[in-house]
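Only a single protein chain was left out; the remaining protein chains are all shown in position.
After this line comes chain A, so read on.
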Amino acid sequence: MSINITITLNGKKKTLAVAPTQSLLSALRNNAKAKEVKDGCSDGDCGACTVLMDGKAVNSCLVLAPAADGSEIVTVKGLGTAEAPSAVQESFVNSGAIQCGYCTAGMVISATAFLNENPDPTRTEIREGLSGNLCRCTGYQKIIDAVANAAKKNHSQGE
């Protein structure tokens, strides 16, 4: 049995036939082929699958796909492009915050949502804000740098 849900994925309307118990993560990866959303644990522990759902960062593995019906989903591909990357994306590259890159998609989404809520954070606040996203490569140092640098840039542009 499947249910049709309609979501807006990175600005495009999509109708997906999902099972009642299917996760949003699975619907995004397997139905919508949004492979940029990563599966690290399917259990809500690692944050690799984080997407923006109606502007809020969620672990897409913990959201049932039918519950996402009608919502607006943004993945890392919806944040920016090569020609026009988001400030957070640009900062992750320039700060050396990317190693294997597997946590990056979720990390960048969490950082984006966090900076929307708290545009001028301290480093400790950034650490708290990203504590749901595991990274095994970087030791987090350059990720924290990247978010702090993006905040600084937003700040100076805002002034």
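In the analysis below, contacts are C-beta pairs under 8 Å (C-beta built on N, C-alpha and C of every residue); 3 or more make two chains touch, one makes a residue touch a chain; residues count from 1.
By our rule, contacts and distances are computed from a predicted model.
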{"item": "Absent chain [UniProt protein name; select from \"CO or xanthine dehydrogenase, Mo-binding subunit\", \"PTS fructose transporter subunit IIA\", \"Molybdenum transport system permease\" or \"SGNH/GDSL hydrolase family protein\"]", "value": "\"CO or xanthine dehydrogenase, Mo-binding subunit\""}
{"item": "Full-complex contact with the absent chain, from A:I7, A:L24 or A:A48", "value": "A:A48"}
{"item": "Residue among A:K56, A:R136 or A:H155 that touches the chain left out of view", "value": "A:R136"}
{"item": "Residue, one of A:K56, A:R123 or A:H155, that touches the chain absent here", "value": "A:R123"}
{"item": "Positions on chain A contacted by the hidden chain, ascending", "value": "33, 35-36, 38-43, 45-46, 48, 75-77, 80-82, 85, 89, 92-94, 96, 98-105, 108, 123, 126-128, 130-144"}
